[in-house]
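First the structure, which I've put down as structure tokens, then a few questions once you've had a look.
Omission of a single protein chain aside, the complex is shown with its protein chains in their original locations.
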Amino acid sequence: MIYQGKQKIWSEYQKEIPDDHWFYVRSCIRQSFFPGAEKHFLKITRDLLGKDIYETEHHTTCGGIAYHCDTIPQETAMTIVARQFALMTEAGYENLVASCITSFGNYCETIETWREFPELEARIREHLWKACRREFKVPKYVAHASDLIYKFRGEIAEKAKFHLVNKATGEPLRIVEHIGCHYSKMFPHKGVGGAEYPCVLSGMAEAWGGEVIDYPERRHCCGFGFRQYLVRANRGYSMSNTHKKFESMEPYHPDVIITNCPGCPFFLDRWQYVISETEGKTYGQNGYGIPVLTYEELAGLVLGYDPWDLGLQMHQVAVEPLLDKMGVPYEPSKKYLGLDEKEIMKPGLPTVLKCC
Amino acid sequence: MDFGFSLSPSSAVNLDRTDMSLYEMLCDREPTARTCIGCGSCSATCTASAISGMSVRKVLLGIQRGQYREVEKMLSHCMLCGKCTMVCPRGVNTRHLILELCRLYGNSEGEL
Partner (left out) sequence: MTGNVAVVGGGIAGLETAVRLKALGWNPIIIEKSSSLGGHVAEWNCLFPDLAPADKLVKELVDAADGIEIHTDTEIASIFYTRKSYSIVLSDGSRFMCDSLVLATGFSLFQAEKKEEYGYGIYDHVITNRDLELWFNTGSDERVPSDPKAIGFVHCVGSRDIKAGNTQCSKVCCITAIKQAIELKEKFPKAEIYCFYMDLRLFGRKYEDFYIRAQRDMGIHFIRGRVSEVSETIDGRVFVKAEDTLSGKPLRVSLDLLVLMAGIVCNRENTTLAESISVQTDEDGFFRSRDNITHITESDRPGVFFAGTCTGPKTIPETLAEARSAAISVDAYLKSLK
């Protein structure tokens, strides 16, 4: 692997990310999958870095899931997107940052489609006006939330309490980065580092002390694929893709997988359980799985936030081996306590996959 | 545990794990086998093709891709009429090729 070759490509795919004043739109599913992730994005950008990140309770889904499942037509999806833009415009913002990769892709796709077909944009404006009497400006900049954390990776590294380094050996942790398909495969120039060798996550991992693994199936989709997962009879296709990735990354003994999409971390995490039950196989050390984190959760760990406040107990694969390697302190007895210090119920243990 | 779904088998051909020894043995006995260009003349003209799925083109490709069972099934439908040999633009001796392949299958019964 010639690292300078990648750096050359990265230099060609650096997008402009404004420093401040963002209108934030959340994901539909991340708050239940990874409840601490979005909260800590706001905590890091607002409280720690002092940025102006605005959000409103009036925003809805971007329609991406329905759009990608073919249950709503494109014009409907675009009208939903137009409404988000209207909320942004009304709040006085020009920069839109999306928590979800599919939303990010959806916003980019909508804006690009309007650029090519201005008559469609005019029609959507009409739809939106008829539906809710709103008007909008197209955002000046659209970013994914991981773009912002990438931009601020240096500041985060400066404030780091822990590093992506094995405390016992001093070796950098081996990081698998997995990029959501809709981040840059549709529009390579809208992703940091492009589509073939994105550096939005690898840049974070390296800035925080880790070593990024480039394994043969790195670019492969996690397998979520919307319809592949949502129809139970098709779930084997979804899992087979994830399985392919695990088989490919296994020889590199990754310490953690980081992701920037709502679906990928969920499936990379949960399928490890299903694969262990059906195939009897686990991919981490000593019968554990490979912990799968969102980039916000990883940033949170690096900055020293409590793992249980970050919501890491909501992961299927136990994160404790990673915490131990990084030297992050945690209280095992508090893993399943809620904010009010009361038990939030403990999950049952899998038969094969070792969990704490 | 039954989740109501399971891993789907991959249809991909992995050449790292494909045993080419049968193909090599065949080429030793019938060197013209190597010059096939996959044009499909043989299959188009084959008496058995339309009714049985026999295809000399697929037979030759199949033994290079490790699809031994499929090849064996196809071979059993050949009637050795020789029409495929007549139409081959590369002069592949397809009739001899099939005979030799049948012999190789016969010699290594159960192993392929």
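The first chain written gets the first letter, and so on, giving A and B; residue counts start at 1 in each chain.
Operating definition for what follows: a contact is a pair of C-beta atoms (placed from the backbone, for glycine too) under 8 Å apart; a residue touches a chain by one contact, two chains touch by 3 or more.
Keep in mind the model is a prediction, meaning the values are calculated, not measured.
Student: Pick out which of A:8, A:58 or A:189 touches the chain that's been left out of the picture.
Tutor: Here the residue in touch with the unshown chain is A:8.
Student: Which listed residue (A:19, A:112, A:196 or A:279) would be found touching the missing chain in the intact complex?
Tutor: Per the contact definition at the top, the residue touching the missing chain is A:196.
Student: Just to verify: which one of A:215, A:237 or A:336 makes contact with the chain not shown?
Tutor: The missing chain is touched by A:215.
Student: Please identify, in ascending order, the residues of subunit B that touch the omitted chain?
Tutor: 10-16, 20, 27, 31-32, 34-35, 37-38, 57-58, 61-62, 64-65, 67, 90
Student: I need the residue numbers on subunit A that touch the omitted chain, in ascending order.
Tutor: Its contact residues with the unshown chain are 1-2, 5-6, 8-9, 194-197, 214-219, 251-252.
One rule holds for everything that comes next: only the chains that are shown with their structure count from here on.
Student: If you average the CA atoms of subunit A and of subunit B, how far apart do the two points sit, in angstrom?
Tutor: 47
Student: Show me the residue ranges of subunit A that touch subunit B in the complex, using the header's touch definition.
Tutor: It is residues 232-237, 239-240, 243-244, 274-275, 277-279, 351 of subunit A that touch subunit B.
Student: What residues of subunit B sit close enough to touch subunit A in their complex?
Tutor: Where subunit B meets subunit A, its residues are 1, 3-8, 10.
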